[in-house]
Structure formats: C-alpha cells, structure tokens
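For reference, the structure I am asking about is given below.
Up next is chain A:
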Amino acid sequence: MELNSRVPSGPLADKWNNHKFSNKLVNPANRRKYKVIVVGTGLAGASASATLAEQGYEVQTFCIQDSPRRAHSIAAQGGINAAKNYQNDGDSVHRLFYDTIKGGDFRAREANVYRLAEVSNEIIDQCVAQGVPFAREYGGTLANRSFGGAQVSRTFYARGQTGQQLLLGAYSALSRQIHAGNVKMFNRREMMDIVLVDGKARGITVRDVMTGEIESYYADVVILATGGYGNAYFLSTNAMASNVTAAWRAHKKGAGFANPSFVQIHPTCIPVHGDYQSKLTLMSESLRNDGRVWVPKKGDDKRRPSEIPEEDRDYYLENKYPSFGNLVPRDVASRNAKEQCDEGKGVGNTGLAVYLDFADAIKRDGEDTILKKYGNLFQMYEKITDSNPVEEPMLIYPAVHYTMGGLWVDYDLMTTIPGLFAIGECNFSDHGANRLGASALMQGLADGYFIIATSVAHYLASNSLEEVLGSEAPFKDSIQEVEGRIDKLLQNSAGGPAGKLTVDEVHKELGRLLWDHCGMSREEKSLEKALEELPGIKKKFWDSVYIPGSGKDLNQSLERAGRVADFVEFAEIMIRDALAREESCGCHLRVESQTEEHEAKRDDENYTHVSVWEHISDVEAPKMHKEELKFEFVTPSQRSYK
Partner candidate 1 sequence: MWFVRFLSSSIGKKLIMATTGLLLLLFLCTHVAGNATIYMSSEVFQGYADELHSHPLIVIVFSTIFLLIFLAHIGMGLFLFYQNWQVSKSRYSVTTRVVKNTFSSETMPYTGLIILTFLIVHIFSFTFSSSEVPISVTVKEMLGGFFYGLFYIVSFIALAFHLNHGFWSMLQTFGMNHPRYNDAISKLTLILPLFFLIMFAGIPLYFMTGLGASY
Partner candidate 2 sequence: MSSINLTLKIWRQHNSDALGNLETYDLDDVHTDMSFLEMLDILNEKLTKEGKEPVAFDHDCREGICGMCGAVIDGIAHGPEKEVTLCQLHMRNFSNGDTIVIEPFRSRAFPVKKDLLVDRSALDRIIQSGGYVSINTGGTPDGNSLPIPSSNAELAMDAAACIGCGACVASCPNGAAMLFTSAKISQLALLPQGHAEKKQRALSMVAQMDEEGFGNCTNAKECEAVCPKGISIRNIARLNREYLFAALTEG
C-alpha cells in the first residue's frame, strides 16, 4: 500500500493556494459529463453534494435516513470554530492551526490542519449568507463564546443547536440543487459495497431499506461522508444508525484505515442506568466551568450526596490538578472518572458515575445566575433522569463520542483507492489523537464546501476514465456479493428463535469487550485478551444470531445485523492499532506509557506517525503501514495540566 500524502511544498501559509493553482480544473461545460456519487448527507456530505452540483457535476446523493436533514451532525451542540478574530483577542489562522494541532497531541498532518484553519473563515461567511441564525450581539454583529483548549473566543454558535443549524443550512443548499435537478437524492439507502473498475472507484451498491432491493449505481468519482464508528461500543452518543459499514466495505476493497483506535471519550454524559439503555446523552462540556466533580472518599458509600460531609468527599480533579482543576481536557477528565469508579468509589445505582455538583456555585453566584447559564441543560438532565441538579448533584460518566480515526486520505482527501474520497468524520485527517470542541463542524464543512471540489476536478482532469454503464461484471459481482452476505445473515432464521441470540445481544457483548479493553485506558495484556476473545464473538454472531423477517422487505433487525457484522470485523483493527501504538497520546492512554504522575506520555521518537491498516484477506491478519508525520513549522511539546 503506497501512502503518498501529496502535501504541497512551500511555506505553510502558501501551500493551499499553491495547491489550488497547481491542481487541474474541469471546464464548466464539461462538468455535466461527469457523475459524482456522495454517500451521506451530514455536514460534509450535504455541503459537498450542493457545491459539486452548483459547479455543474451530475451528483447522486445517498442517505440512510428518510430525509437528508436527519444526519447525525444535527446533534452537535456547542459551536463551530473560526479564526475570524472578531473579538480582537489575538486570534489568527496560525493560532487556530496551532491550537488544533496541539489539541490533537501532534498526531495530525500540519498542512491539512493549516488548510482547515485557513478556510474556517469562509465557512462562517457561507453559513451566514445561507441564513443560519447565529447568535448576535445587541449591535447586530456575530457573537462568540470560548471553548476548551483555546485561550481566545472564536466559537460561533446558534444556541445549543449549532450542528442543527449548520446542517439545515447545508441541507437547504442541497435541497435547492435537488429542486434544480442537479442532484438526484436517494433516501433510505444503505451503502453495502463499493464497486471498483480497473482499480478505480466507479460506483456503489446499496440496499433500499424500504424494499430490500439491492441496487448499484455508477459514477466517475465516489465520495464517502459516512461519519464515525463510535457505535462499535454499542453505547455511545452517536445516532442509532451511525455505523462503519461504508468505510469498512471500502477498506476491504483496498482503502487504508488510519488510526482506528483513536476514539474520543467525552467526560460529561448522563450515565448508563440499565441494560435496556440504547444510547448515551451528552451534557455540554461547559458545565465543568461551574460544577465540581467529586466522589465519596470511601467506596460503596450509600448515603445521599447531601448527607456526605465535606471531609468525606474527594474532589479528585481539584486535588490532582490544582491549576486546571475541573477544567482539565476531555481525555484527562474521562480517565480520572474511570479510575475512581474502578476503585469502587463510583456513585449511582450502577456505581458507574461521579458527581458534578453545583451547590457551591449556586451558593456563590445565586440560583438565578446558574440557571441562566445552564437552565436548558438542567432541564434536559431532569427530563431524562427525573432529578433536579439544583437540589442534587448531577451524575455523569464518560461516553464514546467521536472517532478521530477513519479512512486514510491524502491532502486531496482521496483514499488509497483512486477516485474514492472520504470527507468529514469518516476520514482521519485533521484531529490527530484528540479533537477539540467545536472543530468537528468546522472540518465537515471545510471538506464539503471548500476542499473536495478542487480535489474532484483535479482527479477527473488528470485521469482518463473508461466509460461504464453500471452493467459491467464488477457491478454484477458486487450485487451478488451483497446478496450473498444478506443470505448468510439470514441463514439462522429458518430454525426459529429458540436457543438463538438477538443482534443487540451480540452487539452489547462486543461493546462491553471494546469498552473494557480498548476504552479509556489500554494495556498490552488486556488488549491481547480482547484480541483473543474477538473470534468467539464473531463465531457467536454468525452461528446464533436470529433475524426475523426476510431480506426483501423493510427489516430493521437485518439492517442492524449487517452493521454489527462489520463492527465485529472492524474491532480487530481497532484493538490491533491500540496494541501497536505503545505510547500514550491524546485520547489513547497506554497504561505502560505514563509519566510518574500518571499522565499520558508521548513517544515522539517512535510514534510520530499515522498507522494505516491494510486489509489482506478474511483469514490473514491485517498489515500496518506508517505515514511518518513531519513537523516543520511547530515543535511538538508535552502537555501538562498540573
């Protein structure tokens, strides 16, 4: 597998401009001759579809939900970063670049991150012009708030629904192109396979989830914008339909998968409260500005929190990190919560939670002030848990939230399969080993609005593609393969459900395995144990999962089963990746690589690289390749929050 990052040469600030100039173009009149497939309609997919269609390409866009407006980007709460420096507090493109690459613990490509910071300003202009109702100051200018990992105020927001508003902006641009006939929209289609002709991506095979029909579509370029794989853990803050299938199918056809073990675990989520739970809900990180995190000093303390006196409480973040206290970065906060619970000091029914207490803040600032800041979050918390944070401390626990890993892409966002691009959370490109708050929205829209079109044009102009009609052998083979896999999934159904397992039961087992061994802290022995147990889960899945109904119909159990089958396969490279990276960096904490104070210790000498996995075959182990990261413009430094 050849990993050529195609990073343009020259000074950092000129790379993107030079690259845009050196990339080839497609004449406007010729664009309509090219077909582009976009899979996914989140921020990246919707913005890419709209932009390419505006430029004149014939676009076909696919989404798994009943409408492109429902992609999970919609759930992002906090905001979107941009280097506008409207606050005059010393922000600049270079500072946004530096904060992002440092936040990622120096495991991302300098040139990509710089470009991201560069186009961030255009994104805000674009969204404002679309009618996104960003928060405004009384004078009518755009308002900003500050976010973790930055000392400037650069986050633009629309209440706690920024993701929704940005997505609806992209969705409206997409809708306009659908109306104009430039985008053909396919709802309720799940991508099952990618079709290669002469080694180039030329189409996809999808399942119409309403009818069970397997269809294939052809194009000159395929763009995946299919999001992250956090649902491998079963419980995560991701939407129920978020999955790895599209990326995994591409991987099996030759696309390298980069840093699969880089999974961000968000410290402030509402804890799990029972086996029946289907997903976790995030509470905004901003709560840690005023809430104090604590657990009882003694394990198994059954007193109500208000009955536990100060001397019996352990404010462990404040004690361990006096200078940052409760505001340590996400990964540190998450790891410490887990440590406390592992020591038996966790609270709540399950013992898997810590308190986030607002009593002192309320005493200091008054209830009104606190409610003004967090009222809507308190309300949301109360709706879910039936407990009022004003009276009782909140219970929080970390949860899987975002995946920095993804399909490996070069500077042009093209995977190792020619003609196959990956954008948004689906690729690995910009966040290194940890993503800062309010950067995911920025990356999705940067890729879709301002980067991908240049890449597509260059690819089309520099390759002469043979004509395909969608009826060639690779398409037929792909359909057959997909049908075969569906038949295989349904093989256990004939005998009835007796003695069988449901899809969710196996998925929960997989999730538990990954959470325990490849979650917030990773250890060689434990990872090896997980690797040993994985084949057992796979066997259990194929031998005993019972799926009711047929493949030729709307069958939600079958849809889930297909995704879980891929998660089970995917888990292997996740664990292997965590095992191979014997350093701690960002979200990835190897117990063996810690400082004396139990902080993550990077090993820049041996691990300043992206690990890229290549699929060999279903029976052989995957092979790891390295893309060395060069830091020409910044000097990696060790993080410290003491």
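One rule holds for everything that comes next: contacts are C-beta pairs under 8 Å (C-beta built on N, C-alpha and C of every residue); 3 or more make two chains touch, one makes a residue touch a chain; residues count from 1.
The candidate set was assembled so that all candidates are chains of the complex that A comes from, given by their letters.
Just so you know, these numbers come straight off a predicted model, no measurement behind them.
Within this complex, the numbered candidate that touches chain A among 1 or 2 is 2. Across the complex, chain A meets candidate 2 through its residues 47, 50-51, 54, 65-72, 74-75, 84, 86, 122, 124-142, 158-159, 161, 164-165, 168, 171-173, 175-176, 178-179, 187, 210, 237, 239-241, 273-274, 276-279, 281-282, 349, 383-386, 449-450, 453, 496-497, 502, 504, 546, 548-549, 554, 556-557.
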